[in-house]
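Notes follow once the structure below has been shown.
Removed from the display is one protein chain of the complex; every other protein chain stays in position.
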Amino acid sequence: MDNDKIDQIINKHQGKASSLIQVLIEIQNQNHWLPKEVLDKVSKKLEVPLTRVMQIATFYKTFSLIPKGRNEVHVCTGSSCHARGSARLLDTVQDLIGIRPGETDSDSKFSLETSNCLGCCNLGPEIIINGKHHARLTPDQAEDVLKNYK
Amino acid sequence: MPRINSAAELEERRSGILSKRDPDKTCISICSGMGCHGLGNDRVISAFEEEINKQNLKTKVDIRVTGCHGFCEKGPIVVIYPEEICYMEVTPEDVPEIISQTVLEKKVIDRLIYTDPNTGEKAAHQSEIPFYKNQTQYLISYNPKIDPTSIDDYLANGGYSGLSKALFEMSPEQVLEEVKKANLRGRGGGGFPAGRKWETARNAPGKDKYVIVNGHEGEPGAYMDRAIFTGNPHLVLEGLIIGAYAIGSHQGFIYTRHDTPQLKKNIDIALAKATEYGLLGENILGSGFNFNVEVHFDVGIFVSGESSALMSSIEGKNPEPRPKYIRTSVRGVWDMPTNLNNVETWANVSQIINKGAEWYTSIGTEKSKGTKLISLSGNIVNTGVVEVPFGTTLRELVYDIGGGVPNGKKLKAIHFGGPMGGSIPEEFLDTPLDFDELAKLGAPIGAGGLLVLDEDTNMVEKTRFFLDFLVNESCGKCVPCREGIRQMAKILTNISEGNGKEGDIELLEEIAEVAGTASLCALGKTASDPLLSSLRYFRDEYEARIK
Partner (left out) sequence: MKEILLQIDGRQVKATEGMTLLEAAQSADIFIPTLCHHEKLEPYGGCRLCIVEVEVNGWTKLVVSCVYPVEENIIVRTRSEKVDKIRKMILELLLAHAPDSLQLQAFAKEYGADRDRFEKEASFCIHCGLCVRYCAEVKKKHAVGFVNSGARREISFIPEIAAKECNDCKECFELCPTSYLQAVFVLTEALAFP
């Protein structure tokens, strides 16, 4: 990632420990993951111990300490999607792309995550790929959706 | 726009906005709530824009992109004003016809209006569709009429008159009294009287005081706060400012989700506009009252919606709950008195001030006043956000509004309150919506997510699902919660997979009791509630899976 952009984000909040989460969100959004050197820099500039930066970076599901694939696949496993069969959908997606939630495949094509309820239960069960909702999916429709992503 | 410096100037601004608006002008209101958005409403919006350009109708027709109208199941929803014709499942291909037929010729397109799946009866107007007809809307009713990015839309609908009344006609004590008299109870989960919490924060010593909007809404299947906050951010903000005035706070925080870009954008715009209009910041409306708001985000963990965890997060620390023997309303953010209410609670404040406690207490049951937003999900025909007065029965919610269970299946149970709530069987369907009645049955309303479960539901598996969810969504600080949930989830997995053994149910109950008593925060204390309620009503399903 563009170092200048990271510096810009960090400098905006320099010395302000209470901005830690905000800074990490902005970097995650820009870069899609949080490299170790960046966390070091955040720790120094915001004057927050690295242990606390690490705790927060590992605590929240949105932060990733490893690079993500080109396509971020989220399978909603909220309670409504669960009632409508998201477990089978998740199984199918795992089989199709060959990775489990939290993993990225070897050619960095896909990352898979389960996501907590996104509040669009009318769409369930659904998968969200790079922010786009694929609604009311049955397991046998999943392949057709996934093959559109390169 | 210049800032507004008095109550009179606010009314002038309002009449100025209204005088420029022609109530008979056609306005196409397109729902852009989460549900409709996921169904591709952006393409519908562009289609309308294109068609209107093409037909040169820009001066004759307004397009309003709004927050959630509630009927998510049938999205994308489009309402044509002033006739209030409601079209459902609209596609971009339908748009030219809507313009030529409905907008220009004033004809209703039969294919796009609501058809009752049971009777085949058609309904063209919101007021005739059972889903809407059986609701009583005081909060979400504004959503179709307001572009959330337009403060003028909010003002045109009477916005900020509650704030003006509070600042210029009432003392902070009077505002507090009114909210106490209205018996406004917190909509976030516990149902604790908001007025009493405000009073504690007001009376607690501290050089600074803080007020917080909890917009975390981490409960799966609960999305009504997002509907209100995204669709009508000023309604929540107005309530917050009134609360701050009553409590004597000059700094507020909004804590909300980062994963809903529209919500973030609408809040940012609302704050900027309110500041520009003199409704936020220094010397609000010329009253001498100062109040600022800062926005903070959750980045995806359930526990951070817990009030003390949320406050740690605002301080930039890990969202770990702290022991609350001293309440956060006495010692909260940076150890200062801090009053936290959820989105829906704040959204109720301005109408209480405007219409008075007497009006408010005329709605609802003896101890649960006003209306409640409920999000319907699971095995239900009409998924969506609805608003009903307390006292409405669960049967009315599920059948009259929700349209019942799909695919001809029977209803087995309804579940309230997500992973910290409980399930009750079909036989309790005539129970009224009421904080205390439902809590007694073991299915506390929680934030208001109502999950409908059909006859195929395996209750052991459902319970395992909720506990499994909490295994990594708790913070992991205290033993009864971290270890208790882990062990309960393990036992339930065994039972679910047919490997349960004699004594498992008793062991579950023993762990649940310890976790319920000894955990540090509400998450651990209530994590076993789904288990306990399902053991109460569906114990035979557990026993049947244990050899």
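Per-chain residue numbering starts at 1, and chain names A and B are given in the order in which the chains are listed.
By our rule, a residue touches a chain if its C-beta (ideal position, glycine included) is under 8 Å from a C-beta of that chain, and two chains touch if they have at least 3 such contacts.
All of these numbers come straight from a predicted model, not from anything done at the bench.
Summary of contacts with the chain left out: across B:G206, B:G356, B:P406 or B:G476, the touching residue is B:G476. Annotation: of B:I301, B:A347, B:I495 or B:L508, B:I301 touches the absent chain (contact as defined above). Listed residues A:Q55, A:S108 or A:N148: the one in touch with the omitted chain is A:Q55. In the full complex, chain A makes contact with the omitted chain through residues 49-52, 54-55, 58-59. Hidden from this view is one chain, which touches chain B at 301, 303, 318, 322-323, 325-326, 470-480, 482-487, 490, 510-511, 514, 517-520.
To be clear about the criterion, only the chains that are shown with their structure count from here on.
Computed centre separation for the pair chain A/chain B is 25 angstrom, with centres defined by C-alpha atoms.
Contact residues on chain A toward chain B in their complex (touch as defined above): 16-22, 24-25, 28, 48, 52, 55-56, 59-63, 77-80, 82-84, 116-124, 126, 133, 135. Partner chain A is touched in their complex by these residues of chain B: 34-35, 37-39, 72-73, 75, 217-223, 226, 258-260, 296-302, 304, 313-319, 375-379, 383-384, 415, 418-419, 449, 451-454, 457, 462, 465-466, 469, 473, 475.
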